[in-house]
Structures are given as C-alpha cells and as structure tokens.
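One chain of protein is taken out of this complex; the other chains stay put.
Naming follows writing order (A and B), and every chain is counted from residue 1.
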Amino acid sequence: MSSRERILRRVREALGEERGTSVDVPRRYRRRLTAAEAATRADVIALFTERVADHRATVRHTGADDLATSIAAALWAREARRVVAPADLPFGWLAELDGVQAVADTGLTDLDTLAAVDGVVTGCAVAIARTGTIVLDGGRAQGRRLLSLVPDYHLCVVHADQIVGTVPEAVARLRPDRPLTWISGPCAAGGPEARRVEGGQGPRALEVLVVED
Amino acid sequence: MRVALFVACFNDALFPGTGRAVTALLERLGHEVVFPPDQTCCGQMHWTTGYRREAADLARRFARVFRDYDAVVTPAASCAATVRASYARIARADGDDDLARAAEGLAVHELSEFLVDVLGVTDVGAYFPHRVAYHPTCHSLRTLELGDRPLRLLRAVKGLELVDMPAAEECCGFGGTFAMKNADVSVAMVADKVRHVRSTGADVLCAADNACLAHIGGALSRLRGGVRVMHLAEILAATGSPAAAVRA
C-alpha cells in the first residue's frame, strides 16, 4: 500500500463515524470597515496611510498628473542612479526621470545585476487600509516576484481605487492562481517590535505613493 | 433566605475563620445559614490531577448532599468553578448522565456572586481600615468570571483603601498539585507575585480563594513579608468591634 493510501485510510479510520460531518462556518465577522474606522473614501485612504507609516514605510500622496514627477522626486531623494521596472510599467510613470537610468525587465536573468540596482518601481494589485498592506500579484506594472524582492529599495505606486478596507475585501479581489506577495512594511529581522531590527531579506526601504484623482 | 454553606474541605481544616466570616456576614444581612454536615470535598484535586473515578464519586456525593438547597454559597472560588464548569465534564468522562443532570440542578454561588447578583448588595456594612490589594484568582477571573464584583464589595467597605496591583491577573503559581509536582516553577511564579504584592504597599492581600492565598501567604510568611493575607469574606465580615472579630 502506498503512503498516500495509508495516510488516507488512517485518517478515515480515526475519524470513524464523525467523518464527513460538515461544519457551518459562522461568518458574522465584519467584511468592511466600520464607520468609526472610516466613514468616507478619504478616511479609507487616510487609514491606509496611517497604517503603512506604522510599518516604518514612507507614504506620499500625489495626483495622477504629478505621478511622474513624484516618482522622479522620490528616486532623486534616494540618490538612485539605476532602477529596474517591470516591462509593462506604464511608460508615463518614468517620463520625468532625469539622471536616473530605468532598466525594463525584459528577460533580465542575472541576479547580480538585479542585486546591484538602486531600486525597483512597481504598481500593485490591491492595498489594504486596515493592515497597511500592499499586495502584488505579478499583474500589470508589477513584474516577476524577484524584481520587487532583490533590490534594496521598493517604490510602490498605489492608486486610490486599489485600496480596500479589510482583509476579506482583499481576499475577494485577489486571484489565488497568481503568485501573491503581501507586503506590510519592510521585512525585518527578529520577532516583535523591540527585538525587530532592520535587515530582513527583501527591500530594506519601502516607499508607497498613493495616487489620488 | 435560607442559605446552605459549602465551606470546602481545606477551609474546614485550615481556615475555619473564613467559614465563620461567611456565617457572620450572611446572618448580619438577615439570612439563615445552614451547614449540611455530610459535606466533604468537591473532588477538584482528584479531577484536575487526572483521577476521574475518584472525582466522579466525590461529585456524586456533593450533588447528593446539596441537591435540596435553593442556594448554596461557598467562599472557595475554585470549588464553585469545579461544580459549575467541571461537573458536566466529570459526568461525561464517567458516563454518568444522572450526575450531569444533578450538576445542572445545583445552585452553587461563590460568595461575591451571591452577594452582588442574588442578594443585590454591595455595601455589606463592613469597616476595615486597611490598605488592601486584591488578587483575582484564576478561577475567579476566568472560570467564574467574577469581574469587578469583589472590587465593588471592597470599595464599599468603610475605611478600606483599595490599591492596584501590577500583573494582578497573572497566576500565583499554586495550581493544586502543580505546587508540588513543579515546585521550582511554582516558587518562581509566587516570587514574582510576592514582589508585586509588596510593591503596592498594602498591609493586606485579599482574594476569593484560600488555596491561592495559602500559597502566596506561605511565600510572604517565609520572606517575613509583613503583608497579611485575608479571604474576602473576612474583610466583609469585619465591623471594627472586637466582639465581631472573626479571625481566630
């Protein structure tokens, strides 16, 4: 008998008559933010901003027209010389770069090259206000997972309409068949706050640009 | 109201003053106290140590002794918790449906619950001019969920100054046979509790259970801590007149 059969048989025998009992999951928890947390759309964005900042990430706000300037300003502020971006990053986002070289990820295979760039610019799939999380799913403007993993600095553009209130809202929007990375602040070495020091794997600096129209 | 007192075996043997205090207090409030003499032990120690059969025998005995009373009051919070929370489990472990039914019919109240919920009093007319810290024992806090009932009773005591204790809700390390089986850990826990007690500057540490108080009090006494331990009932029974003093 294969181990597969053995394990399944043992499970069935152990469960005995209880096996197959279906359990109703009481889903009385909240799917959306309470009015106290956020009454208006502006409150949701404010909550997201506050919670991202709690993770020691930088958050800035910008308008759609100023996005390219804001991205350029952020990169200048970090004195970035060379950044990488997904091949399908909207062209306009990097239009204002002056003195910063942007490398599009078109079959970039050498990890050392990627490790040597000064940062990465991406969009995101969903952002969660209550937890201050951005979720990348490899879709438009996000690229492969390693792009946003290896460089030391991650600039993530979040459109206001991508911000949902809660984890249930995010789970409902996301596609499980895509590889997802949920980022809540820069990864940190160590457990709870007092022991946490900068320097986990992944970018040590995370900057979020919220685009409001 | 006619109230049956379940004094609990260790109070019977070691802390008779607590039983006397409950009696004095309830009689002062105008109630009749009876003491069913066949009572012994609720079976808590046997149950929590794993001796199911013995616990079931004692539970059946308890249910027999107290089944005919409309109100049973005990100053032992962990025993009240045993009857209320564990008897159903004991009955199940022993396959005794009769015991399960009998346990459901028992009206066992911990003293502060009885005073606040059943009698509806918080000011029992006590006078106790001391600085008092309150230790909410684990059974009081988590099983019986006494909440602030004991505190409300204490706050209404004339002359009493109630002080906050750091980490009050942390277990004192008694845990029944735990105190012997894991004596070193138990002592490490009570050492911290004693430190917190002394940090309050209280002269009296009060709780709704003499088991925990014996543990903390034993450590305080060994350290010559200068803090007395007293059961809640003894403070509530105190009126300041020497004639009413209940502590031996």
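What we mean here is this: a contact is a pair of C-beta atoms (placed from the backbone, for glycine too) under 8 Å apart; a residue touches a chain by one contact, two chains touch by 3 or more.
We adopt the following convention: contacts and distances are computed from a predicted model.
Missing from the rendering is one chain, named in UniProt as "Iron-sulfur cluster-binding protein" (options: "3-hydroxyacyl-CoA dehydrogenase", "Hydantoinase B/oxoprolinase family protein", "Nitrate reductase" or "Iron-sulfur cluster-binding protein"). Within the entire complex, contacts from the absent chain reach the displayed chains A, B. Contact with the chain that does not appear here is found for just one residue of A:78, A:145 or A:159, A:145.
Residues of subunit A that touch the chain left out of the display are 2-4, 6-8, 10-16, 18-31, 34, 51, 54-55, 111-112, 115, 128, 130-133, 138, 144-146, 149-150, 167-168, 170-172, 176-202.
Listed for subunit B, the residues touching the missing chain in the whole complex are 7, 9, 11-20, 23, 34-35, 37-38, 40-41, 43, 45-52, 54, 57-58, 61, 86, 89, 93, 138, 141-143, 170-171, 173-190, 214-215, 217-219, 221-222, 248.
We adopt the following convention: only the chains that are shown with their structure count from here on.
Subunit A and subunit B have CA centres that are 53 Å apart.
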